[in-house]
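Left out: one protein chain. Kept in place: all the others.
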Amino acid sequence: MSTSTLGIVKRSITRADRAAVTTLSEFGVATVHEAMGRVGLMRPGMRPVYPGARLCGTAVTVLLHPGDNWMLHVAAEQIQPGDVVVAAVTSECSDGFFGELLASSFRARGAVGLVIDGGVRDVRDLTEMRFPVFSTAISAKGTVKATLGSVNVPVVCAGAVVNPGDVVVADDDGVVVVPAAGAESVAKAAAAREANEAGKRDHLAAGELGLDMYSMREALVRAGLKYVD
Amino acid sequence: MSTSTLGIVKRSITRADRAAVTTLSEFGVATVHEAMGRVGLMRPGMRPVYPGARLCGTAVTVLLHPGDNWMLHVAAEQIQPGDVVVAAVTSECSDGFFGELLASSFRARGAVGLVIDGGVRDVRDLTEMRFPVFSTAISAKGTVKATLGSVNVPVVCAGAVVNPGDVVVADDDGVVVVPAAGAESVAKAAAAREANEAGKRDHLAAGELGLDMYSMREALVRAGLKYVD
Amino acid sequence: MSTSTLGIVKRSITRADRAAVTTLSEFGVATVHEAMGRVGLMRPGMRPVYPGARLCGTAVTVLLHPGDNWMLHVAAEQIQPGDVVVAAVTSECSDGFFGELLASSFRARGAVGLVIDGGVRDVRDLTEMRFPVFSTAISAKGTVKATLGSVNVPVVCAGAVVNPGDVVVADDDGVVVVPAAGAESVAKAAAAREANEAGKRDHLAAGELGLDMYSMREALVRAGLKYVD
Amino acid sequence: MSTSTLGIVKRSITRADRAAVTTLSEFGVATVHEAMGRVGLMRPGMRPVYPGARLCGTAVTVLLHPGDNWMLHVAAEQIQPGDVVVAAVTSECSDGFFGELLASSFRARGAVGLVIDGGVRDVRDLTEMRFPVFSTAISAKGTVKATLGSVNVPVVCAGAVVNPGDVVVADDDGVVVVPAAGAESVAKAAAAREANEAGKRDHLAAGELGLDMYSMREALVRAGLKYVD
Amino acid sequence: MSTSTLGIVKRSITRADRAAVTTLSEFGVATVHEAMGRVGLMRPGMRPVYPGARLCGTAVTVLLHPGDNWMLHVAAEQIQPGDVVVAAVTSECSDGFFGELLASSFRARGAVGLVIDGGVRDVRDLTEMRFPVFSTAISAKGTVKATLGSVNVPVVCAGAVVNPGDVVVADDDGVVVVPAAGAESVAKAAAAREANEAGKRDHLAAGELGLDMYSMREALVRAGLKYVD
Partner (left out) sequence: MSTSTLGIVKRSITRADRAAVTTLSEFGVATVHEAMGRVGLMRPGMRPVYPGARLCGTAVTVLLHPGDNWMLHVAAEQIQPGDVVVAAVTSECSDGFFGELLASSFRARGAVGLVIDGGVRDVRDLTEMRFPVFSTAISAKGTVKATLGSVNVPVVCAGAVVNPGDVVVADDDGVVVVPAAGAESVAKAAAAREANEAGKRDHLAAGELGLDMYSMREALVRAGLKYVD
């Protein structure tokens, strides 16, 4: 009935096609977002904990209460190899919900990273472990384990809808969500786009102008652009 | 396949039950949000353009491009009496997408208000018209009409999923979204909650402590609370 | 050589034509901004200290150091009837640079208001005096008088260039700056725009759609808009 | 040992002298802050829930966990007539920790208002009750009752240290804290300042310049100010 | 008449003296800003896309519409070797206006970098290319090409006025603008300042106090500083 229900753990979820996930992992977020038709992007405040972090996997979703990371422990049990934990919080909170102990646990379960609309800590350890984390804050402040949220319900994370099983792709440019059912077609569209861009890059690097390559001059004149000296 | 598709106008949408909307209009946002099980609330940055503004209606959704209000004109045609236009923008933008001309148009079509994750202008006129608007910004800056978005697709507006036809309730406390299918049960739950609170209010106003009324003392001791002098 | 020079008070400035200022005072900020060709608007964080505040006058500009309002006293002497003091700060600062004592002084000199990219205090008094102030912050924290800035040099205030003598128009929608030399033509353009909008308002209020009134349907189809049921 | 200890309720606190509180209640926050030697002010984000709200009372302090208002109920029992509840949160949180039910309870116990570095809800009711609340956010989102904080320990609220029993003065300009031991001397200093300002106001309103009244001209020249035409 | 006019491309601009640009490129932004008399600095939110990025060149200015990078393609044609593209947006927008394709194009035309009061994408590629970019946001979200702005008109970028041909210097400390006409004198002043600081550094590193080196003790006493034990 509503976006998410509290106090629920869904155990059986339908993950996106594994081959499509592998294909998507070869592309950057900007390319995937374009291939999606420019939807599914999280807000730009979602940043990697260390430069160069990147991940691609299927979502195990979590809904947390501010200042409380109880459900991340519940989520750990639902992780399967290749999953990304995607955590939303019911209101903005910079607390450090996640650190190196949970990273060790998540990795042991096969997780390839974490995306959280909140804070994390142990930045130095996460960097050394090369465990990719994308968060909206960094804070040493720990959390309690007192209030139920949910696992594997649909969530809105940093402005994007994430359903369990969706593909999540993240790199220095941000985080994008590909619905499970569309993973294969988006992967194909991304590959096509990438191929198309390669040719353009060579032209532009050789000094050809986008004005000419994209045939923009006429449209600019029609729109009223005036050149003066 | 994705949260929303660009360039689409859906004409036939299923609006929430009219009687349920009427019932919901009698409650404040805080009450409805509690009755929902604490989901569906937009982020707190969504504020009324004038103090005391409030609205309750069925959503006609719009997805806008930053700096471009073309789709609000397209949306106007889809409005039916009792609707609220709910506008999301593909990225944060404070521009004044909406002002008194569009308010005149929306009202003429039967709209009971606007909720927009962006800016509006003509605050003085909107206030005089008593046309309730909830926005995240106020700006005199106008917008262009050049790029397609969509109308009546699911959107994420200020962190909440809104499907066309959902009930949107807004007052000084914020904006909450009730899925169309759940409107009646939420309306009942809200009424029950309100009745329950009335009794509590009298007790508290008479000086009874929440500690006693809610029987919290034992739990506090169990949690380790210590009283010192 | 640079945008502004520190330690300078320019006494003779060329104010915009008085009649043009009077004409401009009849229009809202949104209208003037449109008439300007959509330039000259300050950032939306600039808000009136009390709802309904509005002003229109010629700028006496001030450049302040953070936490220091010395130059506002220097500016007071340069005020002529009909002037608006426009204060920029060399870096963002929420301190209360201005309160009711300075408001009494400015009013006595003929000032019609203040626009400041910083904080003010004595909100209650300013409201009772109906002295219109637009600021980016409210703070009880007073300032020192120790460091020179300048008066009547060009400043960038909340993102807009203001030259001494320019017309500044402010209302609930924000603050716009009209260069002195263009005041008359902008006033005319604003009047034309207002006249043009009056007709549109009637049509829209009668239920005519902007889609038809502005003949948008064809362009929407050309852009690829699709209607579905 | 530390700023505050969790899980503690201190029952016996030393409140500031009642007469000094009464005297302080006659002055605005800006005046009291100046009389304090410009210390003790909370950050400017602390705003009244309705325009014109003001309060002056002795602090009952509360330390809350984000998303959890349990301790506000514990605090209610410690309120004595003339107290102001001052609530800090261990990390930034916009949730609605307080609404009209708690306001009814607090008022019944004699509280004259609430200052909270977090969110509140039921704005309409609080406004009708004229129960003065100063907060950093407004949100319909309710809170849980699961995690201990403390009552009547020293807290840092919006950047200011508050000890239980201190005087808290709040109006449209912000919130200032006067240590209990200094209440009488600050009250005297505030009265002296107010008397001194009255004379200045008359001079300024009559057109005398601050430059002359405060004898600033020589210092400005010494600092290097140059007048040009 | 106004700060900038829309729909204009100015082809002939007067660039700052090449030798002065070369000299300025040897200094950090802090030194140049001091040499300017502390004016011309952009707001601190302007950050390098990769640590250690720095640039110095002559400005080709661009005014963009939010969510629209059309004019960056128009600007590419106006680039001459040694230029920096400086892009302002008519309202705040975090979209990714610029990525590696445009970087390839700009570099091919001789540009030494980009400064934009908006977002960029392809951070990994830009870092590998060592193409220095300073922006206020990073976002994978692409932009449309639909609305005219201008090229080589005066703009306000992140609070600083930039005229085409001005020198723009950027490093980890921020971005400063040197008017073309003043480039040589600022370069000289920067060199003088740098020479002066070298001596100070040695003294300070040897343990001499700034209090003594700058002869501050007397002024501190005069201001009323008190030492206590």
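Of note:
Letters A, B, C, D and E name the chains as they come in the text, with residue numbers starting at 1 for each one.
In the analysis below, contacts are C-beta pairs under 8 Å (C-beta built on N, C-alpha and C of every residue); 3 or more make two chains touch, one makes a residue touch a chain.
Values in this document were obtained by computation on a predicted structure and should not be read as measured data.
Of the chains displayed, those contacted by the omitted chain across the entire assembly are A, C, D, E. The set of subunit A residues touching the chain not shown comprises 7-12, 50, 70, 73-74, 76-77, 94, 96, 99-102, 104-105, 107-109, 119, 121-124, 137-142, 145, 147-148. Hidden from this view is one chain, which touches subunit C at 65-68, 90-95, 139, 141, 144, 146-147. Subunit D meets the missing chain through residues 1-6, 36-40, 43-44, 90-92, 154, 156, 159-161, 179, 181-182, 185.
Criterion: only the chains that are shown with their structure count from here on.
If you take subunit C and subunit D together, the chains in touch with both are B.
Think of each touching pair as a link: the shortest run of links from subunit A to subunit D has 1 of them. The two copies, subunit B and subunit C, are related by a rotation of 120°, based on C-alpha atoms and rounded to the nearest 5.
Of the chain pairs B-C, A-D or C-D, the one whose interface repeats that of B-E, sharing more than half of its contact pairs by residue number, is A-D. Across the two interfaces under comparison, C-E and B-D, the one joined by more C-beta contacts turns out to be B-D. The two sequence copies subunit A and subunit E touch through a face in which the numbers common to both fall below half of the numbers used overall.
Between subunit A and subunit C, the centres computed from C-alpha atoms are 41 Å apart. Taking each chain's centre as the mean of its C-alpha atoms, subunit B lies 31 Å from subunit D.
Annotation for subunit A: residues touching 2 or more other chains are 38, 44, 90-92.
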